[in-house]
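Shown here: the complex without one of its protein chains, the others still in place.
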């Protein structure tokens, strides 16, 4: 019986092989240009600062569902990056050199169509845009008509670009304050050395109409806040070196400061600290807050995280404490969360491994190994 | 006794510590610009093709004696590199983009003073210099007055730059042949698809006076030669895929071809093969020849080496067969030898570890780990 | 196949005609473009046939377009566009296809046939950096330009920056 069956199988196999050899040859292929799928809230822009090759920084577009790299935007030397409110446009302010690494400096704001990843235009900028980490240094006005670009020479100011006109229409001195956080249709808020916020209101032409300095809202000496805040629907949330949360409502005539709360218990405070390059992420709809922490002391504010802590927006209860395999991937350098109802949490590690997690449960869904050379920031429209 | 001695030691230690705390504070330092030491034959130029960031290729200057990186020349996107005969000048032909990775293309020949590593001048080139491996694509004339730059558009030619005039004075069509090997005061030899050499003689103004095509000297179909030859005092030495050595004397009116000899025994032939990016090095004074080999078949000509073979120039006897720890460092991608009487052998591995060996004994002297991102060529004046 | 090859040759020719003399063009591309009759002169790989003889993991890799062992990549040198937002035969969004290419012959273990491949580069953005793959079956040095993968095949593009590489089936070899 066995013998008979086996013999039949063999005969069948031979037939199958003969069959397989028979099909017509593959048709000639046509070289085409890939099209992006429709935009997804689970996309994330991975910023590679190309640490050893800083003139060649770039953004990779990555899909957290299909686990595919979808494309790339080149961003030159220490760019600032902003997305338009509708997510359709990326604006990159950067520096280029006429001879690659040397020669005449040209600062430029470049617009990319996010549906094709093609550059659609540029505006030459004053050659003093801030060359630093790519967060909060470029921003669109809510109506997408203006773009603000932080300058640092090291005098501080911001340039105002009129998008339809494709030109620089103004420059506003910020008196030592930095960042461009849009806080109204024509208002820009900056963070000052004194622990205050400077808000400058512009006219439609991009010229200053008025400015107002807030009261100090944190102690620059005792417990400074990171500049890497998370934009909320009404303003921005900052985190301090010791893990205190400073919610700022920028929607009114003056900034309103929410009561400060701590992400660390009394026992943890000062021993577990947030750290890395991009230290917190906010799910705007639910107010859920995510940060990476490590065991460390003073001066460890750039040490990467070994755990992710997740907090409820209303109760400030820690609903997740998720250890990361920092030995395998390096510690967590950057954190980002998608803004949809089934949010993904993205962690970028020191080794440029991208960890994709369920932001509700902390379940690790996928690890994309070595996505770029030093991909230390995660951006989202 | 022990007790007494220990007591005395303790007293002494305390005294020493007190003493150590007493010296005056460190003086303020002055920020200075480092000067290069005098040129050494044990210097080697390490070409980093920055594989993941190809617009940012560079040359590192490395000292094989002190094991120090001495400086850097930036070389843009797929440069050709040449040194003047006196070793004082580096000429780099490369491509730059007005916007880093995009925008208008500018091809340029840049001169660097090798005693300061500062760029001393440039000549704008026709925008078609060959973007390929950095060997034999740029060359000085022996009197250093002209520089030849291979063009590839993909039509083949070479540009002629007059160094004192700092301008392009001519362009010579090479009819499909490639490389610029100086073969006389005003003669340039190129390698052709037919297995022949094309030699073009120029006048002082850089214009073609005459050209001559040699007989075929190898079989392009049966056993092609690598383009990465080693310059000798009288011409160039090529190596074939199967490890045959083709010595070419370019000093006479026509190329003279030495009898071909094999680096592999009959038993080894076709099983052990040369491979990698830069496959052979020649110690010009002694004629000693060095190559890296691996076990492999057809199509393995870029597989990196697991052994270095060293041959006597006159007898063709293999006097060294030196295994490399390819597991620790990656296989050998490039090989170079210093031209002095106590020559160093430099091996660059796939992982960009630089191995320094005694070229006479094969003794490994030093390993410089991870010198650059993808430092796959080693250049010497 | 003939039609497709002619189309490719025509496209290459058109691209080149704008940039170079007819003489330089023909000498650079040699006999490859003079007609399909000469196609059998192209090298036929041995390495890939050896690969086809091995079962299991290698066979799976030979069928995976994002693996360096994919059968179509037998002489590719660069970043696989399939890891960069494109595919084995499409360029990523925002890049430009190179009109000129190097070519090779790859053995497809699935049907036992050898195919002529065109290895195009995708151009205009900086190096993708993912899935670097270097295989050299039938690859030849720079003096045989049309079989060489060491030169930047974006060289003739308006923006000659190199981003990634694809491998496009042109047709069956030697038919």
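A, B and C label the chains in the order they appear, each numbered from 1.
The rule is simple: a residue touches a chain if its C-beta (ideal position, glycine included) is under 8 Å from a C-beta of that chain, and two chains touch if they have at least 3 such contacts.
Note that the structure is a prediction, hence the values are computed from the model and not measured.
Within the full complex, the chain left out of the display contacts the shown chains A, B.
Touch with the chain omitted from the figure is made, among A:71, A:100 or A:255, by A:100. Annotation: of B:39, B:70 or B:231, B:70 touches the absent chain (contact as defined above). Interface note for the absent chain: among A:212, A:284, A:301 or A:370, the touching residue is A:301.
The missing chain, though absent from the display, is touched by one residue of A:33, A:133, A:169 or A:231; that residue is A:133. Listed here are the chain B residues that touch the chain not shown: 20-21, 23, 25-36, 48, 56, 58, 61, 68-74, 112, 116-119, 371-373. Hidden from this view is one chain, which touches chain A at 51-55, 77-78, 95, 97, 100-103, 105, 128, 130-133, 152-157, 173, 175-179, 191-193, 220, 224-227, 297-302.
Assume only the chains that are shown with their structure count from here on.
With respect to chain B, maximal separation of chain centres occurs for A (centres as means of Cα atoms). Centre-to-centre separation between chain A and chain C, using Cα means, comes to 36 Å. Put simply, the C-alpha centre of chain B and that of chain C have 28 angstrom between them.
Centres computed as Cα averages put chain A at a distance of 41 Å from chain B. Residues of chain C in contact with two or more other chains: 125-127, 129. The multi-chain contact residues of chain A, meaning those touching 2 or more other chains, are 56, 74, 119, 373.
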